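Partial view: only certain chains, each at its native spot in the assembly.
Order as written gives the chain letters A and B; numbering starts at 1 within each chain.
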Amino acid sequence: MTISVAVSGASGYAGGEILRFLAGHPDVTIGAITAHSNAGSRLGELQPHLHALANRILEDTTVENLTGHDVVFLALPHGASAEIAAQLPAGTVVIDAGADHRLEDPAAWEKFYGSAHAGTWPYGLPELPGQRDALRGATRIAVPGCYPTSALLALTPGFSNHLLEGDDVVIVSASGMSGAGKAAKVNLIGAEVMGSMSPYGVGGGHRHIPEIEQGLSKALNGPVTVSFTPTLAPMSRGILTTATAKVRPGVTAAELRRAWSEAYEEEPFVHLLPEGQWPATKSVQGSNHAVIQLALDQHAGRVIVCCAIDNLAKGTAGGAIQSMNIALGLAETAGLNVQGVAP
Amino acid sequence: MTISVAVSGASGYAGGEILRFLAGHPDVTIGAITAHSNAGSRLGELQPHLHALANRILEDTTVENLTGHDVVFLALPHGASAEIAAQLPAGTVVIDAGADHRLEDPAAWEKFYGSAHAGTWPYGLPELPGQRDALRGATRIAVPGCYPTSALLALTPGFSNHLLEGDDVVIVSASGMSGAGKAAKVNLIGAEVMGSMSPYGVGGGHRHIPEIEQGLSKALNGPVTVSFTPTLAPMSRGILTTATAKVRPGVTAAELRRAWSEAYEEEPFVHLLPEGQWPATKSVQGSNHAVIQLALDQHAGRVIVCCAIDNLAKGTAGGAIQSMNIALGLAETAGLNVQGVAP
């Protein structure tokens, strides 16, 4: 039996990446592929790397076109996905790659997004404690943000094992340019960004902050405060997150290592690297894998955890499909058994 | 039934890429993985993107370690592969990603490589006329060079259909830095090459010239002379080849288009793009696909054909596995059904 899926937002980066993984998924048939202003175009014009689907024509992103599939992926601007999701049948598995249903706290939503809260869906990061179970049989799934994926994978074992203090987490992430979307903006053009790094959203304003704090606070079962600074790096893909938190008194490097090691030793996609090896974003380019390394800085009293993911893969599309697999009872790695593309 | 394969030269770029594709091949089991100076290391140290094989230990590249497999891939410096191949059983399918067995003319070999000719094996570019048949059942296969792959795919339909003159072909190619190998050289380090383009091997000295001329001369059934200039571009992967030849008197743009269209319309991996769309190397990054576009310059009397491939995929490892599939009677696309990774 094959599962019918529809993908909306197919002309963007998230939609394209969902299609890339789905094209290699053994259990699915790709139904409607939809877009907004690009409806009517051949997919091959907009996503010329998707050779298997080059001749598919983009339909309009409407409830009608998305209805009638077992699974619907929403890769739409926030706000748009909530509106469409509300009209899809309850039995359809709806997977929202946008932000609309990630936050549990309506006040946090309203503060950072400035609109009414659309409700909370099961959070599609199965490596968090208990989260895999929460996804089984789910019909609505909120795909985590790309930065939160990297930050939560980096720090959760330390909080869930009560090894870290929650009051002063500092995170700095570098993202490839696809994280800024497929938008015609002068400040994003290649001549501007090649050879340059720059920060944005500095000072506590980035919308992923409440999402990171929500996840870490759950892990600690107590409040966690995060300073988060995102930067844009001159590469197409990838996130390197450097996350650091104060270590509780007396915690040793060995205890830290054991916590991360145990958290991820059975995970198919998240890997604590052997000691001495540090994450590089290229080692996960195009794949659903995450690589992590940590070190205890005794002098500063902080653990530094570095996590590399592909923002479009584990950070968006890969995580979305992994969650779909769990929800539907498929093999969790189905369609995701691709290696990184390096060099 | 599963096919046992060994891969030598596994710490380099060609070997790593062969392993990347083999890791997703449904019909093979990966046996020995060998290297020279890196024997004894975990593959995960040297090829950290190959998560599925991270804990495999590299063996020494010896005849003993490679013997006992159905298929052996040689990703070795030229000279080394001929020496090992000569000692492998006749029934083993040996696929040489190096240059040793590509050229038919011993004089050309000696002129460009300066050593004794090791003999000629079936040429692993199945899209050339008649070449697919030549590969069926073959037990020795010479994988084409990366530049020749792009140049021959670009120009062969014009020569085999007698639309082009053979006396003055001009080809300029831009290759990603992986084409220069995984070698510790100051002129290859990132600080030097990022933001820079430069030519090399200018003036008729590049070793791929006789290979290109050999292929085009066969297509024309007459002599073809090629001026070829390779350049290095600031990207990790990809070749963009701009190939141009004089058009025979009276040949029209429509005739040209028809020749290329017919040559590739049934091909799973080589695509003449719709008119108006031009190849970009990124659209084939990580995949075995080649994309081609052409235009007739009436004023200059030349056809210009642009072809983009991934030098490590269709240009090396993908082509190698495609040829293996044909030789063994497997589905030609087995293990190669991956889309490009873009953006």
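Here is the rule we go by: a residue touches a chain if its C-beta (ideal position, glycine included) is under 8 Å from a C-beta of that chain, and two chains touch if they have at least 3 such contacts.
Predicted model only: the values in this text are computed from it and were never measured.
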Problem set entry | Copy count for the complete homomeric assembly [2 present here] | 4
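To be clear about the criterion, only the chains that are shown with their structure count from here on.
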Problem set entry | Rounded Å distance, chain A centre to chain B centre (Cα mean) | 35
Exercise. Which residues of chain B touch chain A in their complex?
Worked result: 13, 16, 20, 23-24, 42, 44-45, 47-52, 54, 177-178, 182, 194-195, 236-237, 271, 273-274, 277, 280, 282-287, 289, 291, 337-343
